[in-house]
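There's a structure below that I have some questions on.
Missing here is one protein chain; the remaining ones are kept as they sit in the complex.
We call the chains A and B, going by the order they appear; numbering starts again at 1 in every chain.
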Amino acid sequence: MNRSPQPYIDSYFAGVGIGLVLLASYVLVGHGLGASGAFASVVAAGTAIVEGSSRAGASQAVAPYLPNGLMSPFRDWLVLELAGAMLGGWLSAFFAGRARIAVERGPGIGTTTRMVAAVAGGVLMGLGAKLARGCTSGQALTGGALLSAGSWMFIGSCFLAGYVLAPFARRLWR
Amino acid sequence: MTRAHATLAMAAVTLGCAAAIAELRPTEAQPASLAAEIESETDHISALELGERLRRGDRNLLVLDLRTEREFQEFHIAGAKQAALRELAQEGLPQTSDIVLYSEGGGHAAQAWVLLRLRGYRRVYFLREGLYEWVSRVYEPRLASDATPEERAEFEKAAPLSRYFGGTPRSDVPRAEVPTGYWTGHTGGTTVVAHRRGC
Partner (left out) sequence: MITPLRPEGALVAAPLLGVAFGWLLERGGLGSAPRLAGQFYLTDLRVFKVMFSALVTAMLGAFWLDRFGFIDLRLVELPETFLLPQALGGALFGVGFLIAGLCPGTSCVAAAAGRLDGLGVVGGMLGGVVLFNGSFPWVERFYQSTARGAMTLSDVMPVPRGLVVAMVTAAALGGFVVAERLERRRS
């Protein structure tokens, strides 16, 4: 694509739009959005393939996400939702002229550092999201709008930790 | 800040303030919506679910026993409080807790449910078959020797609960001795008490 990318839309309008999507989710399916749960499902499926489904089912951590586990209907839903989010993200980027293979990084570091940081950050988020039973979509947004105490605690500790440690990560982003 | 932003902000302020005012007194429910709730079975909680919540030490739970004082002294669900039907027509109850009602067989509890819902309390549930359900499903669950997988699964959940409450689970029981009724081989009905299973 050679045309210059379109600007982003106003944050508040985007937010209200997302809020309406979330509301639609509450109304239509009785629960909110989420993302990290889909990751857990993918790992569970992979574990079942690699280790065999009986060994996978023996693990208390993995079992709920397997096809007959407790999370089963919910896990399918989240995976489909996240797949939709990827499609939506691509469509938006494509039509805005922003779709391209690239590594986005802070001005002071190289690609390798960025990729290492991305993976490392991802690992921490994977751990954190499992412990907290959710992420920014599932806890902060979905639970926050429903006034769940744990979700608000998640919001608080997530951003507190980020802001407190931000000076140490300056090199990555400034 | 554009006009659109200002409009959104005004809408938020209005809806927010109105929300604060709206909850100063609970609105009384209409018979039509109550009927809908009854039909959709969102009005009851299963004994198993109640047992699990009690065991977890759920603080948002208020369990009310609607039988006589003497019946209550003889036996009641751990953690329950005794309450008379007449009291429920007048007394103030916490709005932020889940109120679970039970009686001997469920009749009085169902009537009390209607009473409380008419008064405007939203989070009210009852044990559909009362103490009978509690005893046969949680306190003294029995597994038939020819049990189906579903019955086994339910027993597996009920047995540790039973022991927790000081009851006696029994497996390998002749089919004739296993109580039948609405709840046989049927884990749950629709329980409303929201149970997010994590993300």
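As a working rule, a residue touches a chain if its C-beta (ideal position, glycine included) is under 8 Å from a C-beta of that chain, and two chains touch if they have at least 3 such contacts.
Not measured: the values here are computed from a predicted model.
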Chain not shown, its touching partners among those shown: A, B
Interface residues of chain A (partner: the chain not displayed): 8-9, 11-12, 14-33, 35-36, 39-40, 42-43, 46-47, 59-62, 73, 76-78, 80-93, 96, 98-106, 114-115, 117-163, 165-166, 169-170, 172-174
Missing-partner contacts on chain B, residue numbers: 1, 8-9, 12-13, 15-17, 19-24, 33, 36-37, 40, 42, 53, 56-60, 95-97, 122-123, 192-199
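Going forward, only the chains that are shown with their structure count from here on.
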Chain A-chain B separation of Cα centroids, rounded to whole Å: 34
Interface residues, chain B side, partner chain A - complex: 4-5, 8, 196-199
List of chain A residues in touch with chain B within their complex: 10, 12-13, 16, 31, 34-37, 64, 70-71, 74, 78, 129, 133-135, 137-139, 142-143, 148
